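All protein chains of the complex are present and in place, except for one that has been dropped.
Per-chain numbering from 1; labels A and B assigned in written order.
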Amino acid sequence: MPILKLEKITQEFGGLRALDSVDLEVREREIFGVIGPNGAGKTTLFNIITGIYVPTEGDLLFKGKKLNGLPAHKIASLGIARTFQNIRLFGRLSVEDNVKIGSMALMPAGFWSSLLGLPSERKAGRKAEEKSRFLLKMLGLYEKRKEYASSLAYGEQRKLEIARALALEPSLLLLDEPAAGMNPAEKDELMDLIRRIRDDMGITILLVEHDMHLVMNICERIAAFDYGRKIAEGSPDRVKNDERVIMSYLGDLGE
Amino acid sequence: MFWEQLINGLTLGSTYALIALGYTMVYGIIQLINFAHGEIYMWGAFAGLFLVTVLGVNIFVALIGAMIFCTLLGMLMEKIAYRPLRGKSSRLSALISAIGVSIFLSTLMVLLRGPNTTRYPEVLRVKTFSLGAVEISSLQIIILLVAFLLMAALTFMVQKTKLGKAMRACSQDLDASYLMGINVNRIISFTFAIGSALAAAGGVMVGIYYNAVWPYMGTMAGLKAFSAAVLGGIGSIPGAMLGGIILGVLEILGVAYLSSSYKDAIAFAILILVLLVRPQGIMGQKKMKKV
(Lines give C-alpha, C1' and ligand atoms only; values in the text may rest on other atoms or scores of the structure.)
Protein backbone atom coordinates (compact mmCIF):
# COMPACT_ATOMS: atom_id res chain seq x y z
CA MET A 1 0.00 0.00 0.00
CA PRO A 2 1.37 3.44 -0.85
CA ILE A 3 2.02 5.71 2.15
CA LEU A 4 0.57 8.71 0.31
CA LYS A 5 -2.00 8.63 -2.44
CA LEU A 6 -3.49 11.55 -4.37
CA GLU A 7 -6.59 10.84 -6.43
CA LYS A 8 -7.64 13.35 -9.08
CA ILE A 9 -6.55 16.32 -7.01
CA THR A 10 -7.60 19.66 -8.50
CA GLN A 11 -6.86 23.05 -7.00
CA GLU A 12 -8.39 26.24 -8.35
CA PHE A 13 -7.65 29.79 -7.29
CA GLY A 14 -10.43 32.02 -8.59
CA GLY A 15 -10.63 30.38 -12.00
CA LEU A 16 -6.92 29.61 -12.24
CA ARG A 17 -6.13 25.88 -12.20
CA ALA A 18 -2.94 25.43 -10.20
CA LEU A 19 -3.33 21.66 -10.22
CA ASP A 20 -5.42 19.72 -12.69
CA SER A 21 -6.64 16.25 -11.74
CA VAL A 22 -3.35 14.97 -10.39
CA ASP A 23 -2.83 11.32 -9.43
CA LEU A 24 0.23 10.45 -7.43
CA GLU A 25 1.45 7.53 -5.32
CA VAL A 26 4.39 7.65 -2.96
CA ARG A 27 5.57 4.27 -1.66
CA GLU A 28 6.82 3.56 1.81
CA ARG A 29 10.52 4.33 2.41
CA GLU A 30 11.25 5.75 -1.00
CA ILE A 31 12.79 9.06 -1.99
CA PHE A 32 10.39 10.62 -4.41
CA GLY A 33 11.17 13.77 -6.40
CA VAL A 34 8.82 16.29 -7.96
CA ILE A 35 10.26 18.46 -10.71
CA GLY A 36 8.90 21.05 -13.10
CA PRO A 37 9.35 24.64 -14.20
CA ASN A 38 8.22 27.54 -12.02
CA GLY A 39 4.47 27.75 -11.67
CA ALA A 40 4.03 24.06 -12.43
CA GLY A 41 2.14 23.57 -9.16
CA LYS A 42 4.82 21.90 -7.05
CA THR A 43 4.51 24.05 -3.95
CA THR A 44 0.72 24.01 -4.29
CA LEU A 45 0.98 20.22 -4.13
CA PHE A 46 2.87 20.48 -0.83
CA ASN A 47 0.40 22.96 0.56
CA ILE A 48 -2.47 20.60 -0.21
CA ILE A 49 -0.74 17.61 1.37
CA THR A 50 0.02 19.57 4.55
CA GLY A 51 -3.48 21.01 4.83
CA ILE A 52 -2.74 24.69 4.16
CA TYR A 53 -5.06 24.54 1.14
CA VAL A 54 -8.17 22.44 0.88
CA PRO A 55 -8.28 20.90 -2.62
CA THR A 56 -11.16 21.95 -4.84
CA GLU A 57 -11.65 18.34 -5.93
CA GLY A 58 -10.13 14.94 -5.36
CA ASP A 59 -9.00 12.80 -2.46
CA LEU A 60 -5.89 12.75 -0.38
CA LEU A 61 -5.01 9.53 1.44
CA PHE A 62 -2.22 9.04 3.98
CA LYS A 63 -1.73 5.42 5.08
CA GLY A 64 -5.23 4.79 3.77
CA LYS A 65 -6.75 7.61 5.86
CA LYS A 66 -8.49 10.49 4.17
CA LEU A 67 -6.86 13.86 4.91
CA ASN A 68 -9.21 16.19 3.00
CA GLY A 69 -10.23 19.20 5.03
CA LEU A 70 -8.23 18.33 8.15
CA PRO A 71 -6.52 21.36 9.73
CA ALA A 72 -2.77 21.58 9.18
CA HIS A 73 -1.80 20.79 12.76
CA LYS A 74 -3.89 17.58 12.73
CA ILE A 75 -2.16 16.46 9.54
CA ALA A 76 1.20 17.20 11.16
CA SER A 77 0.31 15.09 14.16
CA LEU A 78 -0.50 12.16 11.86
CA GLY A 79 3.18 12.17 10.91
CA ILE A 80 3.67 14.50 7.95
CA ALA A 81 6.42 17.07 8.44
CA ARG A 82 7.69 19.66 6.00
CA THR A 83 10.19 22.39 5.30
CA PHE A 84 9.45 25.58 3.40
CA GLN A 85 10.81 26.98 0.18
CA ASN A 86 11.20 30.43 1.76
CA ILE A 87 12.57 29.44 5.15
CA ARG A 88 10.04 29.81 7.94
CA LEU A 89 11.82 29.55 11.26
CA PHE A 90 10.81 31.08 14.56
CA GLY A 91 13.39 33.83 14.22
CA ARG A 92 13.39 35.25 17.73
CA LEU A 93 13.42 31.90 19.48
CA SER A 94 16.55 29.90 20.19
CA VAL A 95 17.71 27.17 17.83
CA GLU A 96 16.91 24.65 20.56
CA ASP A 97 13.38 25.98 21.08
CA ASN A 98 12.73 25.77 17.35
CA VAL A 99 13.43 22.04 17.43
CA LYS A 100 11.49 21.53 20.67
CA ILE A 101 8.40 23.07 19.13
CA GLY A 102 8.81 20.57 16.32
CA SER A 103 7.88 17.82 18.78
CA MET A 104 4.67 19.52 19.89
CA ALA A 105 2.58 17.27 17.65
CA LEU A 106 4.09 14.19 19.24
CA MET A 107 3.76 15.35 22.83
CA PRO A 108 1.16 18.12 23.01
CA ALA A 109 1.74 20.52 25.88
CA GLY A 110 -1.33 20.97 28.05
CA PHE A 111 -2.22 24.42 29.30
CA TRP A 112 -2.77 23.62 32.96
CA SER A 113 0.13 21.21 33.28
CA SER A 114 2.39 23.86 31.74
CA LEU A 115 1.03 26.69 33.86
CA LEU A 116 1.45 24.73 37.08
CA GLY A 117 4.65 22.97 36.03
CA LEU A 118 3.23 19.50 36.72
CA PRO A 119 5.60 16.49 36.65
CA SER A 120 4.03 15.13 33.45
CA GLU A 121 4.89 18.33 31.61
CA ARG A 122 8.39 18.42 33.08
CA LYS A 123 8.95 14.90 31.83
CA ALA A 124 7.72 15.79 28.35
CA GLY A 125 9.95 18.86 28.41
CA ARG A 126 12.99 16.72 29.23
CA LYS A 127 12.12 14.31 26.45
CA ALA A 128 11.79 17.15 23.98
CA GLU A 129 15.12 18.47 25.16
CA GLU A 130 16.82 15.12 24.67
CA LYS A 131 15.43 14.78 21.20
CA SER A 132 16.50 18.26 20.25
CA ARG A 133 20.00 17.52 21.51
CA PHE A 134 20.15 14.38 19.40
CA LEU A 135 18.89 16.10 16.26
CA LEU A 136 21.04 19.19 16.65
CA LYS A 137 24.13 17.02 17.11
CA MET A 138 23.17 14.98 14.07
CA LEU A 139 22.92 18.14 11.97
CA GLY A 140 25.95 19.84 13.49
CA LEU A 141 24.04 22.71 15.09
CA TYR A 142 24.45 21.75 18.72
CA GLU A 143 27.06 24.39 19.43
CA LYS A 144 24.62 27.06 18.34
CA ARG A 145 21.61 25.77 20.27
CA LYS A 146 21.23 28.91 22.39
CA GLU A 147 21.40 31.40 19.55
CA TYR A 148 18.43 33.01 17.89
CA ALA A 149 17.37 31.12 14.79
CA SER A 150 17.45 34.36 12.81
CA SER A 151 21.15 34.81 13.55
CA LEU A 152 22.16 31.56 11.80
CA ALA A 153 23.75 31.51 8.37
CA TYR A 154 21.51 30.62 5.45
CA GLY A 155 22.69 27.02 5.08
CA GLU A 156 22.34 26.47 8.82
CA GLN A 157 18.80 27.81 8.72
CA ARG A 158 17.92 25.23 6.06
CA LYS A 159 19.39 22.51 8.27
CA LEU A 160 17.51 23.78 11.29
CA GLU A 161 14.27 23.54 9.36
CA ILE A 162 15.04 19.89 8.66
CA ALA A 163 15.90 19.28 12.32
CA ARG A 164 12.63 20.85 13.37
CA ALA A 165 10.71 18.70 10.90
CA LEU A 166 12.45 15.55 12.12
CA ALA A 167 11.52 16.34 15.73
CA LEU A 168 7.97 15.50 14.76
CA GLU A 169 9.15 11.89 14.12
CA PRO A 170 7.33 11.91 10.81
CA SER A 171 6.75 8.91 8.61
CA LEU A 172 6.63 11.25 5.61
CA LEU A 173 8.95 14.22 5.21
CA LEU A 174 8.28 16.90 2.60
CA LEU A 175 11.27 19.00 1.53
CA ASP A 176 10.49 22.11 -0.51
CA GLU A 177 13.61 23.02 -2.51
CA PRO A 178 16.06 21.98 0.21
CA ALA A 179 19.13 22.79 -1.90
CA ALA A 180 18.10 26.30 -2.92
CA GLY A 181 20.96 28.72 -2.40
CA MET A 182 23.50 26.04 -1.42
CA ASN A 183 26.98 25.63 -2.88
CA PRO A 184 28.11 22.28 -4.40
CA ALA A 185 29.78 21.08 -1.20
CA GLU A 186 26.70 21.86 0.86
CA LYS A 187 24.58 20.09 -1.74
CA ASP A 188 26.66 16.93 -1.43
CA GLU A 189 26.30 17.08 2.32
CA LEU A 190 22.55 17.53 1.93
CA MET A 191 22.24 14.50 -0.34
CA ASP A 192 24.08 12.45 2.21
CA LEU A 193 21.78 13.73 4.93
CA ILE A 194 18.62 12.94 2.97
CA ARG A 195 19.83 9.38 2.36
CA ARG A 196 20.65 8.97 6.04
CA ILE A 197 17.23 10.19 7.07
CA ARG A 198 15.64 7.55 4.90
CA ASP A 199 18.04 4.69 5.64
CA ASP A 200 18.59 5.20 9.37
CA MET A 201 15.23 6.59 10.38
CA GLY A 202 13.03 4.86 7.84
CA ILE A 203 11.32 8.05 6.78
CA THR A 204 9.69 8.35 3.37
CA ILE A 205 10.83 11.50 1.57
CA LEU A 206 8.98 13.60 -0.96
CA LEU A 207 10.98 16.51 -2.31
CA VAL A 208 10.58 19.37 -4.74
CA GLU A 209 13.83 20.52 -6.25
CA HIS A 210 15.20 22.49 -9.18
CA ASP A 211 18.69 21.06 -8.96
CA MET A 212 18.59 18.21 -11.49
CA HIS A 213 21.90 16.75 -10.38
CA LEU A 214 20.57 16.28 -6.86
CA VAL A 215 17.19 14.95 -7.94
CA MET A 216 18.61 12.45 -10.45
CA ASN A 217 21.14 11.27 -7.91
CA ILE A 218 19.06 10.51 -4.88
CA CYS A 219 15.48 10.02 -6.03
CA GLU A 220 14.26 6.55 -6.83
CA ARG A 221 11.21 7.80 -8.63
CA ILE A 222 10.36 11.17 -10.07
CA ALA A 223 7.21 12.92 -11.25
CA ALA A 224 7.45 15.85 -13.64
CA PHE A 225 4.83 18.61 -13.63
CA ASP A 226 3.97 21.33 -16.08
CA TYR A 227 1.07 23.79 -15.91
CA GLY A 228 -0.55 21.91 -13.05
CA ARG A 229 -0.48 18.51 -14.77
CA LYS A 230 1.66 15.48 -14.26
CA ILE A 231 3.44 14.93 -17.57
CA ALA A 232 5.74 12.04 -16.68
CA GLU A 233 6.54 9.64 -13.88
CA GLY A 234 9.05 6.88 -13.27
CA SER A 235 12.74 6.20 -12.67
CA PRO A 236 15.19 9.08 -13.11
CA ASP A 237 16.41 7.62 -16.39
CA ARG A 238 12.95 7.32 -17.79
CA VAL A 239 11.92 10.83 -16.80
CA LYS A 240 15.19 12.32 -17.99
CA ASN A 241 14.59 10.91 -21.48
CA ASP A 242 10.87 11.62 -21.65
CA GLU A 243 10.06 13.76 -24.63
CA ARG A 244 7.47 15.93 -22.93
CA VAL A 245 9.78 16.63 -20.02
CA ILE A 246 12.56 17.67 -22.37
CA MET A 247 10.10 19.82 -24.28
CA SER A 248 8.85 21.62 -21.19
CA TYR A 249 12.35 22.32 -19.99
CA LEU A 250 13.74 23.22 -23.41
CA GLY A 251 10.75 25.42 -23.94
CA ASP A 252 11.68 27.09 -20.72
CA LEU A 253 15.25 27.54 -21.81
CA GLY A 254 14.24 28.70 -25.26
CA GLU A 255 12.41 31.70 -23.90
CA MET B 1 -40.73 60.30 8.02
CA PHE B 2 -38.93 57.26 6.62
CA TRP B 3 -37.85 59.08 3.47
CA GLU B 4 -36.45 62.00 5.41
CA GLN B 5 -34.48 59.63 7.61
CA LEU B 6 -33.23 57.93 4.50
CA ILE B 7 -31.97 61.24 3.13
CA ASN B 8 -30.33 62.03 6.46
CA GLY B 9 -28.71 58.60 6.31
CA LEU B 10 -27.49 59.14 2.76
CA THR B 11 -25.97 62.48 3.74
CA LEU B 12 -24.15 61.02 6.74
CA GLY B 13 -23.23 57.96 4.71
CA SER B 14 -21.66 59.97 1.92
CA THR B 15 -19.31 61.61 4.42
CA TYR B 16 -18.43 58.17 5.85
CA ALA B 17 -17.76 57.07 2.28
CA LEU B 18 -15.33 59.97 1.72
CA ILE B 19 -13.35 58.99 4.81
CA ALA B 20 -13.59 55.26 4.10
CA LEU B 21 -11.95 55.77 0.69
CA GLY B 22 -8.71 56.87 2.35
CA TYR B 23 -8.66 53.78 4.56
CA THR B 24 -9.37 51.41 1.74
CA MET B 25 -6.83 52.88 -0.70
CA VAL B 26 -4.01 52.87 1.83
CA TYR B 27 -4.90 49.40 3.05
CA GLY B 28 -5.10 48.16 -0.53
CA ILE B 29 -1.52 49.15 -1.18
CA ILE B 30 0.43 48.73 2.06
CA GLN B 31 -1.97 46.68 4.22
CA LEU B 32 -1.91 49.28 6.95
CA ILE B 33 -4.93 50.46 8.90
CA ASN B 34 -4.01 54.11 8.91
CA PHE B 35 -5.32 54.92 12.35
CA ALA B 36 -4.46 58.58 12.00
CA HIS B 37 -6.83 58.98 9.07
CA GLY B 38 -9.67 60.05 11.36
CA GLU B 39 -7.42 62.80 12.72
CA ILE B 40 -6.67 64.02 9.20
CA TYR B 41 -10.41 64.36 8.75
CA MET B 42 -10.63 66.34 12.00
CA TRP B 43 -7.75 68.60 10.96
CA GLY B 44 -9.53 69.14 7.66
CA ALA B 45 -12.63 70.30 9.49
CA PHE B 46 -10.58 72.73 11.58
CA ALA B 47 -8.63 73.97 8.56
CA GLY B 48 -11.93 74.78 6.88
CA LEU B 49 -13.11 76.57 10.01
CA PHE B 50 -9.91 78.60 10.15
CA LEU B 51 -10.23 79.65 6.53
CA VAL B 52 -13.84 80.69 6.94
CA THR B 53 -13.57 82.53 10.25
CA VAL B 54 -10.06 83.99 10.21
CA LEU B 55 -9.52 84.58 6.52
CA GLY B 56 -13.19 85.02 5.79
CA VAL B 57 -13.14 83.18 2.50
CA ASN B 58 -16.07 81.66 0.67
CA ILE B 59 -17.01 78.17 1.89
CA PHE B 60 -16.09 76.48 -1.38
CA VAL B 61 -12.68 78.11 -1.34
CA ALA B 62 -12.33 76.94 2.26
CA LEU B 63 -13.25 73.41 1.20
CA ILE B 64 -10.51 73.38 -1.42
CA GLY B 65 -8.05 75.03 0.97
CA ALA B 66 -8.71 72.39 3.62
CA MET B 67 -8.21 69.64 1.06
CA ILE B 68 -4.86 71.09 0.01
CA PHE B 69 -3.78 71.46 3.62
CA CYS B 70 -4.64 67.86 4.45
CA THR B 71 -2.96 66.60 1.30
CA LEU B 72 0.28 68.04 2.61
CA LEU B 73 -0.39 66.82 6.15
CA GLY B 74 -1.09 63.30 4.90
CA MET B 75 2.09 63.18 2.83
CA LEU B 76 4.14 64.54 5.70
CA MET B 77 2.71 61.93 8.06
CA GLU B 78 3.51 59.15 5.63
CA LYS B 79 7.04 60.38 5.23
CA ILE B 80 7.82 60.80 8.93
CA ALA B 81 5.96 57.99 10.63
CA TYR B 82 5.41 55.22 8.08
CA ARG B 83 8.13 55.31 5.45
CA PRO B 84 11.03 54.68 7.85
CA LEU B 85 9.30 51.50 8.97
CA ARG B 86 8.50 50.14 5.56
CA GLY B 87 10.19 46.93 4.57
CA LYS B 88 12.05 46.34 7.79
CA SER B 89 9.37 46.22 10.45
CA SER B 90 6.34 44.08 11.02
CA ARG B 91 2.84 45.23 10.23
CA LEU B 92 2.21 45.42 13.95
CA SER B 93 4.93 48.07 14.30
CA ALA B 94 3.46 50.14 11.48
CA LEU B 95 0.03 49.93 13.04
CA ILE B 96 1.32 51.05 16.43
CA SER B 97 3.15 53.92 14.75
CA ALA B 98 -0.15 54.94 13.14
CA ILE B 99 -1.81 54.91 16.56
CA GLY B 100 0.98 57.16 17.79
CA VAL B 101 0.37 59.65 14.99
CA SER B 102 -3.34 59.59 15.75
CA ILE B 103 -2.81 60.42 19.42
CA PHE B 104 -0.28 63.09 18.52
CA LEU B 105 -2.53 64.85 16.03
CA SER B 106 -5.62 64.87 18.24
CA THR B 107 -3.68 66.06 21.29
CA LEU B 108 -2.02 68.79 19.27
CA MET B 109 -5.44 70.10 18.32
CA VAL B 110 -6.57 69.95 21.95
CA LEU B 111 -3.56 72.06 22.89
CA LEU B 112 -4.31 74.54 20.12
CA ARG B 113 -8.06 74.86 20.53
CA GLY B 114 -9.05 73.25 23.81
CA PRO B 115 -11.03 70.04 24.06
CA ASN B 116 -14.47 71.60 23.62
CA THR B 117 -16.74 71.97 20.66
CA THR B 118 -16.36 74.96 18.37
CA ARG B 119 -19.38 76.07 16.37
CA TYR B 120 -19.09 76.54 12.65
CA PRO B 121 -20.35 79.94 11.51
CA GLU B 122 -23.38 79.95 9.27
CA VAL B 123 -21.70 79.87 5.91
CA LEU B 124 -24.68 79.06 3.79
CA ARG B 125 -28.23 80.18 3.94
CA VAL B 126 -30.05 76.92 4.33
CA LYS B 127 -33.28 76.56 2.43
CA THR B 128 -35.59 73.64 2.71
CA PHE B 129 -37.25 72.16 -0.31
CA SER B 130 -40.30 69.97 -0.27
CA LEU B 131 -40.51 67.10 -2.66
CA GLY B 132 -44.04 65.96 -2.05
CA ALA B 133 -44.09 64.99 1.59
CA VAL B 134 -40.29 64.77 1.85
CA GLU B 135 -38.21 67.69 2.95
CA ILE B 136 -34.59 68.10 1.93
CA SER B 137 -32.33 70.99 2.81
CA SER B 138 -30.05 72.79 0.40
CA LEU B 139 -27.15 71.80 2.63
CA GLN B 140 -27.93 68.14 2.17
CA ILE B 141 -28.14 68.61 -1.57
CA ILE B 142 -24.75 70.33 -1.61
CA ILE B 143 -23.12 67.62 0.54
CA LEU B 144 -24.51 64.83 -1.61
CA LEU B 145 -23.48 66.66 -4.77
CA VAL B 146 -19.93 67.42 -3.63
CA ALA B 147 -19.44 63.87 -2.37
CA PHE B 148 -20.75 62.48 -5.64
CA LEU B 149 -18.47 64.73 -7.71
CA LEU B 150 -15.40 63.84 -5.67
CA MET B 151 -16.11 60.14 -5.92
CA ALA B 152 -16.70 60.41 -9.66
CA ALA B 153 -13.42 62.28 -10.05
CA LEU B 154 -11.61 59.63 -8.02
CA THR B 155 -13.09 56.82 -10.06
CA PHE B 156 -12.06 58.54 -13.28
CA MET B 157 -8.56 59.15 -11.93
CA VAL B 158 -8.08 55.56 -10.82
CA GLN B 159 -9.54 54.01 -13.96
CA LYS B 160 -8.25 56.26 -16.71
CA THR B 161 -5.08 58.08 -15.76
CA LYS B 162 -1.56 56.73 -15.73
CA LEU B 163 -1.18 57.51 -12.06
CA GLY B 164 -4.37 55.62 -11.29
CA LYS B 165 -3.14 52.62 -13.22
CA ALA B 166 0.11 52.69 -11.28
CA MET B 167 -1.92 52.78 -8.06
CA ARG B 168 -3.91 49.77 -9.09
CA ALA B 169 -0.74 47.95 -10.06
CA CYS B 170 0.72 48.67 -6.63
CA SER B 171 -2.34 47.32 -4.88
CA GLN B 172 -2.07 44.12 -6.92
CA ASP B 173 1.56 43.47 -6.11
CA LEU B 174 3.87 46.06 -4.60
CA ASP B 175 7.10 44.15 -5.27
CA ALA B 176 6.25 43.41 -8.88
CA SER B 177 5.28 47.05 -9.44
CA TYR B 178 8.64 48.09 -8.08
CA LEU B 179 10.38 45.69 -10.45
CA MET B 180 8.34 47.06 -13.35
CA GLY B 181 9.86 50.46 -12.73
CA ILE B 182 7.00 52.12 -10.85
CA ASN B 183 8.22 54.58 -8.25
CA VAL B 184 6.47 52.83 -5.40
CA ASN B 185 7.28 55.42 -2.74
CA ARG B 186 5.77 58.14 -4.88
CA ILE B 187 2.62 56.16 -5.49
CA ILE B 188 2.20 55.44 -1.79
CA SER B 189 2.73 59.10 -0.96
CA PHE B 190 0.20 60.02 -3.64
CA THR B 191 -2.32 57.57 -2.20
CA PHE B 192 -2.02 59.18 1.21
CA ALA B 193 -2.45 62.58 -0.45
CA ILE B 194 -5.68 61.64 -2.25
CA GLY B 195 -7.14 59.88 0.78
CA SER B 196 -6.35 62.83 3.03
CA ALA B 197 -7.89 65.34 0.62
CA LEU B 198 -11.13 63.34 0.52
CA ALA B 199 -11.17 63.07 4.31
CA ALA B 200 -10.70 66.85 4.58
CA ALA B 201 -13.69 67.41 2.30
CA GLY B 202 -15.70 65.09 4.54
CA GLY B 203 -14.52 66.99 7.62
CA VAL B 204 -15.52 70.42 6.33
CA MET B 205 -18.93 69.18 5.23
CA VAL B 206 -19.65 67.40 8.51
CA GLY B 207 -18.57 70.58 10.32
CA ILE B 208 -21.12 72.62 8.40
CA TYR B 209 -23.81 69.97 8.55
CA TYR B 210 -23.69 69.43 12.31
CA ASN B 211 -22.53 72.97 12.94
CA ALA B 212 -19.79 71.76 15.26
CA VAL B 213 -16.19 70.59 15.28
CA TRP B 214 -14.11 69.21 18.15
CA PRO B 215 -10.65 67.63 18.47
CA TYR B 216 -11.94 64.13 19.16
CA MET B 217 -14.44 64.07 16.30
CA GLY B 218 -12.00 62.04 14.24
CA THR B 219 -11.72 59.03 16.52
CA MET B 220 -15.28 57.80 16.30
CA ALA B 221 -15.78 58.92 12.68
CA GLY B 222 -12.54 57.21 11.72
CA LEU B 223 -13.45 53.96 13.41
CA LYS B 224 -16.85 53.99 11.79
CA ALA B 225 -15.46 54.83 8.37
CA PHE B 226 -13.02 51.98 8.69
CA SER B 227 -15.92 49.73 9.56
CA ALA B 228 -17.57 50.99 6.39
CA ALA B 229 -14.48 50.13 4.37
CA VAL B 230 -14.45 46.62 5.81
CA LEU B 231 -18.18 46.28 5.18
CA GLY B 232 -17.68 47.19 1.53
CA GLY B 233 -14.60 45.03 1.19
CA ILE B 234 -11.26 46.45 2.24
CA GLY B 235 -9.12 47.49 -0.71
CA SER B 236 -12.11 48.02 -2.99
CA ILE B 237 -12.89 51.62 -3.95
CA PRO B 238 -16.54 51.09 -4.97
CA GLY B 239 -16.82 48.92 -1.88
CA ALA B 240 -15.82 51.80 0.40
CA MET B 241 -18.39 54.09 -1.25
CA LEU B 242 -21.14 51.53 -0.92
CA GLY B 243 -20.09 50.54 2.61
CA GLY B 244 -20.07 54.15 3.79
CA ILE B 245 -23.52 54.84 2.47
CA ILE B 246 -25.00 51.60 3.84
CA LEU B 247 -23.47 52.25 7.25
CA GLY B 248 -24.73 55.84 7.36
CA VAL B 249 -28.25 54.81 6.43
CA LEU B 250 -28.32 51.92 8.90
CA GLU B 251 -27.03 54.13 11.69
CA ILE B 252 -29.66 56.84 11.12
CA LEU B 253 -32.46 54.32 10.74
CA GLY B 254 -31.22 52.45 13.82
CA VAL B 255 -31.33 55.64 15.87
CA ALA B 256 -34.73 56.58 14.49
CA TYR B 257 -36.45 53.25 14.94
CA LEU B 258 -34.52 51.40 17.63
CA SER B 259 -32.72 53.46 20.24
CA SER B 260 -30.61 56.56 20.17
CA SER B 261 -28.55 55.57 23.20
CA TYR B 262 -26.91 52.75 21.24
CA LYS B 263 -25.99 54.99 18.29
CA ASP B 264 -22.25 54.42 18.49
CA ALA B 265 -22.59 50.70 18.99
CA ILE B 266 -24.48 50.11 15.73
CA ALA B 267 -21.49 50.55 13.42
CA PHE B 268 -19.34 48.22 15.48
CA ALA B 269 -22.01 45.58 15.76
CA ILE B 270 -22.26 45.65 11.95
CA LEU B 271 -18.48 45.48 11.64
CA ILE B 272 -18.23 42.42 13.87
CA LEU B 273 -21.10 40.67 12.10
CA VAL B 274 -19.57 41.33 8.68
CA LEU B 275 -16.17 40.05 9.74
CA LEU B 276 -17.69 36.87 11.07
CA VAL B 277 -20.02 36.14 8.18
CA ARG B 278 -18.16 37.52 5.18
CA PRO B 279 -14.67 38.74 6.12
CA GLN B 280 -13.91 39.88 2.58
CA GLY B 281 -16.86 42.33 2.67
CA ILE B 282 -19.51 42.98 0.04
CA MET B 283 -17.28 43.78 -2.92
CA GLY B 284 -13.99 42.31 -1.73
CA GLN B 285 -12.30 39.27 -3.14
CA LYS B 286 -11.16 36.34 -1.10
CA LYS B 287 -7.39 36.32 -0.95
CA MET B 288 -5.33 33.17 -0.97
CA LYS B 289 -2.59 33.17 1.60
CA LYS B 290 0.84 32.93 0.11
CA VAL B 291 3.12 30.22 1.43
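Criterion: a residue touches a chain if its C-beta (ideal position, glycine included) is under 8 Å from a C-beta of that chain, and two chains touch if they have at least 3 such contacts.
Here is the rule we use: contacts and distances are computed from a predicted model.
Engineer: Unshown chain, UniProt name, "Peptide/nickel transport system permease protein", "Probable glycine dehydrogenase (decarboxylating) subunit 1", "Amino acid/amide ABC transporter membrane protein 2, HAAT family" or "Toluene tolerance family protein"?
Structural biologist: Matching "Peptide/nickel transport system permease protein", "Probable glycine dehydrogenase (decarboxylating) subunit 1", "Amino acid/amide ABC transporter membrane protein 2, HAAT family" or "Toluene tolerance family protein" to the record, the invisible chain is "Amino acid/amide ABC transporter membrane protein 2, HAAT family".
Engineer: Of the listed residues B:Arg91, B:Lys160 or B:Arg186, which contacts the missing chain in the full complex?
Structural biologist: B:Arg91
Engineer: From the list B:Asn8, B:Thr71 or B:Ser102, pick the residue that touches the absent chain.
Structural biologist: B:Ser102
Engineer: For the chain left out of this view, which of A:Asp97, A:Glu177, A:Glu209 or A:Asp226 touches it?
Structural biologist: A:Asp97
Engineer: Please pick, from A:Val54, A:Ala72 or A:Met216, the residue that touches the omitted chain in the full complex.
Structural biologist: Selected residue, touching the omitted chain: A:Ala72.
Engineer: Kindly note down the residues of chain B that lie in touch with the hidden chain.
Structural biologist: Listed in rising order, the touching residues are 31, 33, 80-81, 84-85, 89-97, 99-108, 110-111, 219, 223, 226-227, 230, 261-262, 264-265, 267-269, 271-272, 275-276, 279, 289, 291.
Engineer: What residue numbers in chain A mark contact with the hidden partner chain?
Structural biologist: 50, 52, 71-73, 76-77, 81-82, 84, 88-94, 97, 100-102, 104-106, 108-111, 114-117, 121, 124-125, 128, 146, 164, 167-168
Note that in this section only the chains that are shown with their structure count from here on.
Engineer: With chain centres defined as C-alpha means, what is the inter-centre distance between chain A and chain B in Å?
Structural biologist: Chain A and chain B have C-alpha centres separated by 46 Å.
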